[in-house]
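Every protein chain but one is kept in place in this view of the complex.
Coming up: subunit A.
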Amino acid sequence: MLQMVVCVKQVPDTAEVRINPRTNTLVRAGVPAILNPYDAHAVEAAVQLKEKYGGQVTALSMGPPQAEEVLRRALGMGADRAILLSDRAFAGSDTLATSYILAAAIRAIDRETPVDLVFCGKQAIDGDTAQVGPGIAARLGFTQLTYVMAIDGVDLEKRQIQVQRKLEDKREVIRGRLPALLTVVKDLNELRYASLPALIRAARATITTWSKDDLDLDPASIGLKGSPTSVRRIFAPPARPGGELIPGEPRQAAAILVAKLVQTKIIADK
């Protein structure tokens, strides 16, 4: 039996987000909100482990009341219950304050039943910081396993988990002690096509809401007050210089290409 918590975030659909070039801020007005894509894979991972080892999956989100929608999505994918952390006092939290609040909520869940695994997406597609997951792990003192692309297995006896981490050009197989926090990449799994009974159950479910008073929190560490980060500037990275197009007949073009590759010492001259 595994007690699992998945942190999910409601993010603007970046396919439709624009940056205001004058103020350098995201133009979020009218942009539909979706479940952060990496978080969807985190939910799937937790549900798959539940199906294999038994247990319970709690979806956890911090956000405005509308964030209920992504929690319902998690329920439709097989999470057993959902908790929304919603309070005006949380508004303006940066990654430091957010991980503080989420960690406090996980501690509260842990007091009911000890938590074995926490799942997060590797990063949210709006802020792209990838800091909240590790932040929670550090605060809870959980084993921190980031960029997980495969879960080999959980040893319930030894209280260990073995995962594969996605690195730049290789994968790293490591074993860690439970309780652990995993941040996951999309390669980890294929998202399921939810069954109708699951969707109906999710649509009907009541979502528990916790405010700041339900958690053990230092008021100075949450919201704007607890957020030392200030954003100076957001900008799209400069476009990569375009490649070179070699025109002409295939035979000639190939000859030019080879000459260039030799010239840049990518291939050896024979």
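The working rule: a contact is a pair of C-beta atoms (placed from the backbone, for glycine too) under 8 Å apart; a residue touches a chain by one contact, two chains touch by 3 or more; residues count from 1.
Definition applied: contacts and distances are computed from a predicted model.
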item	value
Protein that the absent chain corresponds to, by UniProt name, given "Cation:proton antiporter", "(2Fe-2S)-binding protein", "Ferritin-like domain-containing protein" or "Electron transfer flavoprotein-ubiquinone oxidoreductase"	"Electron transfer flavoprotein-ubiquinone oxidoreductase"
Residue in contact with the excluded chain [from A:A138, A:A203 or A:L224]	A:A203
Touching the absent chain when the full complex is considered, from A:A108, A:I174 or A:A194	A:A194
Missing-chain contacts mapped onto subunit A	30, 32, 193-197, 199-200, 203-204
